[in-house]
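With one protein chain withheld, the remaining protein chains of the complex are depicted in position.
Labels A and B are assigned to the chains in the order they are written; within every chain, residues are numbered from 1.
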Amino acid sequence: MIITALIIAISVITLFAVLGLVLVYMERKVAAFMQIRLGPMRVGPWGIAQTLADTVKLISKEDIIPNGADKFLFNLAPLMVTVIATLALAPLPFSDKWIIWDSNVGVFYVAAISSLTVISILTGGWASNNKYSLIGAMRSGAQIVSYELSVGLSLVAMVLLSGSLSFSDIVMTQQDAWWIFKGHLPAWIAFMVFIIASTAELNRNPFDLPEAESELTAGFHTEYSGMKFALFMLSEYINMFIVSAVAATLFLGGWMPLHFGQDNFFNHIMDYIPPLVWFAGKVFFIIFLIMWFRWTFPRLRIDQLLTLEWKYLLPISLINVLAAAWITVTGWHF
Amino acid sequence: MKAILFYIFSVLILACGIFTVTSRKIYRAAIFLLLTVVSVAALYFLMEYTFLGVVQLVIYAGGIVVLILFAVLLTHDSGSLLPPLGVKRTVATFALTGTGLTVFLYTILGRKVEPGSGEFNEPSVKMIGGQLLDLYNFGFVLPFEAISILLLAAMVGCIVLAMKFSKTMN
Partner (left out) sequence: MGTESLLVLFFAGLFFAGAALIVSALIHPTSKNPQKKEPYECGIQTIGTSKIQFKIGYYLFALIFLLFDVELIFLYPWAVAIKDFGVIAFIEMFIFLVILLLGLVYAWKKGALKWV
């Protein structure tokens, strides 16, 4: 019991550290190659130790709490955002055996926990006693809250098709084919809406108004420095991982290898690749997609942002839920 | 183990509830309310009633508390301290909460509550959904549909009020 708890704790902390290092490096390299640059090259071969050096730098940076800041809330916000990101990892199936909490309400739980991130962002922005921070936090609040609805509705569409809220059950329903292949139009629409809305929930380009550096310096974490800033950055990347893991599990089969139909030669060959590799491959593919957006689309204005959600994505995903329900009832999916 | 956790969470709920009421910083009060709400959710999780726990998180922590935080940011100069309670208000508050507490304790202690026997089985989400949709076997279709009308009424109401308010403000 205690040993299992320790193993979970240690592996989660390791995952945090490794993801932080890998994703920041990946972000910089992807950015560089998109712009025909080389990116970080100095520290280690191909600059792979660059993020490690950055971490050391961030740890040794001074921690500044501005005048007039609410110290308690200012310190609470980075702790809160990290804890929320950790809690959201619980029901994700990393492979057929690796799942921390095989919950029967997994999908709903992840949606609920990730909706709490907005509170820590609002708190951090408000406690900083800075106009940029407050404006950034408020924008982020309105944005996350709005796009959460589309994320929830696209999750419901997938729950309809697979008939379960548990991640491991959902993976098992994709034994004959992933939902993106057998779910017809509703699955594709849900996938696109999910990716767009989660990018907005993550405050990433093209929805990065909360930290639009040309207008708001750094948005809600303008006043944060050193390790507290690092924790905000880290949990942003962890949240990106969580969103991609959810998308990979619901739409691309999670750890399930690429299967078509029942028990044929092709499926057996695919089974030789271990589940963890499949899972990691799909997750990093979606993370790459989200990073790709950043160098493709220009930033939206706030009215365009809210119009996109309330007048396009929300009605589309509401109708999509009905379409998915109709397909489930009539059994049109394979 | 479970009993200890139960008491820890109960103390957390009570302490954060008291902090919510006594804090003179309006934003901190909202954060303590969040902690109260999350501790209640933790109690549900402790009882393995995960669906209710998640609903608690979605509605209260992710919905109501966020709404309250938005309301705090709407207030003029949310950074300043609230005025301290006068003697009259303090006395009135204690009298009211005291009365409420007595009534509750009287009602609860007056009844003999048998401890539940047997295993507690969490109603699965499927069962809840079935109850909501069932037309024949004591289902709750009518209340379920009535909820949508209630939500519609709430939405129309808040839009009317907010639009009126923003018109008078400009």
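Keep in mind that, in the parts below, a contact is a pair of C-beta atoms (placed from the backbone, for glycine too) under 8 Å apart; a residue touches a chain by one contact, two chains touch by 3 or more.
None of these values were measured; they are calculated from a predicted model.
A.B. asks: Among A:A32, A:A49 or A:V83, which one is in touch with the chain left out?
C.D. replies: With A:A32, A:A49 or A:V83 as choices, the missing chain is touched by A:V83.
A.B. asks: Just one of B:I18, B:I59, B:L82 or B:L96 touches the chain that is missing; which is it?
C.D. replies: In the full complex, the listed residue that touches the missing chain is B:I59.
A.B. asks: Of the residues A:Y25, A:F74 or A:F108, I need the one that contacts the missing chain.
C.D. replies: Checking each option in A:Y25, A:F74 or A:F108, the one touching the absent chain turns out to be A:F108.
A.B. asks: Pick out which of A:M172, A:M192 or A:M227 touches the chain that's been left out of the picture.
C.D. replies: Selected residue, touching the omitted chain: A:M227.
A.B. asks: Can you list, in ascending order, the chain B residues touching the missing chain?
C.D. replies: Residue positions of chain B that touch the missing chain: 5, 45-46, 48, 50, 55, 58-59, 62-64, 66-67, 70-71, 73-80, 125-130, 132-135, 141, 144-145, 147-149, 151-152, 154-156, 158-159, 162-163, 165-166, 169.
A.B. asks: If the hidden chain were put back, which residues of chain A would touch it?
C.D. replies: 4-5, 8-9, 12-13, 16, 58-68, 78-79, 82-87, 89-90, 100-101, 103, 107-108, 126, 128-132, 134-135, 138, 141-142, 145-146, 148-149, 152-153, 156, 159-160, 163-165, 217, 222-223, 226-228, 230-231, 302-303, 306-307, 310-311, 314-315, 318, 321-322, 325-326, 328-329
Note that in this section only the chains that are shown with their structure count from here on.
A.B. asks: Just the number, please: Cα centre separation of chain A and chain B in whole Å.
C.D. replies: Centre-to-centre distance between chain A and chain B: 28 Å.
A.B. asks: Under the stated contact criterion, what part of chain B meets chain A in this complex?
C.D. replies: Chain B reaches chain A through residues 25, 27-28, 31, 34, 50-51, 54, 57-58, 61-62, 65-66, 69-70, 72-73, 78-79, 124-125.
A.B. asks: Mind listing the chain A positions that touch chain B in their complex?
C.D. replies: 68, 70, 72-73, 76, 103-105, 108-109, 111-113, 115-116, 118-119, 122-123, 126-127, 129, 134, 138, 141, 145, 148, 165
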